[in-house]
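The structure that follows is given in the form of structure tokens.
Just one protein chain is left out here, and the rest sit where they should.
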Amino acid sequence: MEWLVKRVAQEFNTGDVVNLGIGIPTKVANALPEGIKIILQSENGYLGVGPAPEVGKEDSDTVNAGGQYATILPGGCCFDSAMSFAIIRGGHVDATVLGALQVDEEGNLASWMIPGKMVPGMGGAMDLVVGAQRVIIAMEHTAKNGGLKVLKKCTLPLTAAKQVNLIVTDMGVMEVTSKGLVLKEITPGLTFEEVQACTEASLSYRAE
Amino acid sequence: MEWLVKRVAQEFNTGDVVNLGIGIPTKVANALPEGIKIILQSENGYLGVGPAPEVGKEDSDTVNAGGQYATILPGGCCFDSAMSFAIIRGGHVDATVLGALQVDEEGNLASWMIPGKMVPGMGGAMDLVVGAQRVIIAMEHTAKNGGLKVLKKCTLPLTAAKQVNLIVTDMGVMEVTSKGLVLKEITPGLTFEEVQACTEASLSYRAE
Amino acid sequence: MAQLVSLEEAISKVQHGMTLMVGGFIGCGAPDQLLEEVCQKGVKELTLIANDTGILGDAMSQLIVQRCVSKLIATHIGTNKETGRQMSADELEVKLVPQGTLVEQIRAAGAGLGGILTPTGIGTIVEEGKQKLVVNGTEYLLELPVHANVALLKAYKADMAGNLVYRRAARNFNPIMAMAADLVIAQVEHIVEVGEIDPDEVMTPGIFVDYLVQKQPREVTNAG
Partner (left out) sequence: MAQLVSLEEAISKVQHGMTLMVGGFIGCGAPDQLLEEVCQKGVKELTLIANDTGILGDAMSQLIVQRCVSKLIATHIGTNKETGRQMSADELEVKLVPQGTLVEQIRAAGAGLGGILTPTGIGTIVEEGKQKLVVNGTEYLLELPVHANVALLKAYKADMAGNLVYRRAARNFNPIMAMAADLVIAQVEHIVEVGEIDPDEVMTPGIFVDYLVQKQPREVTNAG
């Protein structure tokens, strides 16, 4: 998991505007390489998300998109939801990092509902996946019950079609290309065959 | 002319949000009945237009939609052009007062161009006429060359179709109804026949 | 022109069967005291338009728990399990909408637009029943305006002309909803005289606001 988070964090350059989903993605902010400074967007209405506040210094008007107390860094700014999604849908976010239930070799993403079971709603995810310049999925390679998540074709309702660019899991890094998924990196200690065995989609291997 | 301006000014109640066009309409603000306070909107981006500034107190950032130095009254507020036209097109302006080249018995308005001659552009007029709750035309009843301006059917390119509610001229006050123009008031000293003689549209007379 | 009224007078305008917009994002920026009064009054059969239904226990969540709402339009309900339960049990009609779409639909209503074209939702179940248009080779969904009878907002500061100022992330949907309802009620922390808010500081022009309600200090309830 630590590898996954660190690996995602290597995808950014200083000045990038990034929106991090709830869960694993949020941890990315604390794992950035030395010297890299990104600008975090929180879709509930500000840029310049800072670290969690000190105990006793919480401000009930300053919470992140997960509803947790947050801070705003110097140079940050606040806006309404219309501006927030103008930023997101308008292509002004360089990258978003989101979790997934399923992702497939066409770059389709399913992350917001399991029919008859879990329907929390899509929140801002559909806009983020459509609008961000790069969509990075950060997740465990397989489900807790062992079910496959990197598929030939998503079976759950989609969050968006053909928008995913990169999939980073605990097993490796996969790029979505017009010719399917290219495994660019394998987590140290694993083999290509081991990753493919946990993946429904066909992987081609091309180390960078 | 003075009668015209005073008469238009009687159309408002305290608290009304009003946008006044350039020319005759602008004078309406200074002719409000005692005790009536309206809120003037300036489509270049603020509410609470006040009187012209004292000489020497002009602020180059505070001009009205005609480009003249203006003031902002206490309680006024500034915004961008998107908000300004959200206010206008969204029906949040109670009344607009505009001049006209031609207006007809269906409530059509022509005010923005004479093909091959004068094409200053529509500016915010098309949005104002479509969006304001009431559209009041304030103009001289006939053109300087004697041409008729209150017509059966406008011949010049329209600013908007079927949006005019009231026409106030130096000869009287006409309401646009589904049955055509109803002359509600005649300027003191004139007869119905005199007004009709200067009007292409058929007027019916019904004093209030 | 805004009027300063009591909580009771303001909420007396919220009637059974109305469509209600409520600002806030997981509680932040939600007008808690206005919501409590709606629950207290026992208004039912509301259509609620909001980003979410709060966190179980907060004022927003109580609208659901106390069954004031028969139809919900929201973007996310995961933080209030009772909403999911009522939805699964067919006790509550829920329409889930992408967040960027919902806020543009509300803005469209306030701005007099007939709709907007968004790429969001293309290729998903969100597109079901909607008109699709192709502009410059890209497919978009036509999303229609969303309007309400009453909007309940929370602001940090207001002047007696109704001009509103929000603070930090508590702004969210509030200024957009202010434009899209027949009646707009704002719960305000600080109410000042006309002229005390600079014209450039105003986030919602006072002409949108009908009622101001002064937020009441509450006794802190200590356990034990």
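Just so it is clear, A, B and C label the chains in written order, and each chain counts residues from 1 on its own.
Here is the rule we use: contacts are C-beta pairs under 8 Å (C-beta built on N, C-alpha and C of every residue); 3 or more make two chains touch, one makes a residue touch a chain.
Treat the numbers as computed from the prediction; the structure is a model and nothing was measured.
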**Report entry** Touching partners, among the displayed chains, of the absent chain
**Finding:** A, B, C
Report summary line: Missing-chain contact, candidates A:Lys27, A:Arg89 or A:His141, resolves to A:Arg89
Query raised in the report: With respect to the chain omitted from the figure, which of B:Ala160, B:Val176 or B:Leu203 is a touching residue?
Result: B:Ala160
Query raised in the report: For the chain left off this view, which of B:Ala82, B:Ala143 or B:Ala197 is in contact with it?
Result: B:Ala82
Report summary line: In the full complex, chain B touches the hidden chain through residues 42-46, 59-67, 70, 72, 78-82, 84-85, 88-89, 108, 119-127, 130-131, 157-162
Requested in this report: Quickly run down the residues of chain C that touch the omitted chain.
Outcome: 104, 108, 111-119, 131, 133, 135-136, 138, 140, 142, 144, 165-168, 171, 199-201
**Report entry** chain A, residues in touch with the chain not shown (by the definition above)
**Finding:** 14-15, 17, 39, 46-48, 72, 74-79, 82-83, 85-92, 130-131
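We take it that only the chains that are shown with their structure count from here on.
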Query - Any chain in contact with chain B as well as chain C - result: none
Report summary line: One chain's C-alpha mean falls closest to the whole-protein C-alpha mean, and that chain is C
Query raised in the report: Measuring between mean CA coordinates, which chain is farthest from chain A?
Result: B
Query raised in the report: Across all chain pairs, which one has the most C-beta contacts?
Result: A-C
Query - Chain centre separation (chain B, chain C; CA means) in Å - result: 35
Requested in this report: Could you give the separation in Å between the centres of chain A and chain B, each centre being the mean of its C-alpha atoms?
Outcome: 54
Report summary line: Two or more other chains are touched by the chain C residues 107
Query raised in the report: Which chain B residues touch at least two other chains?
Result: none
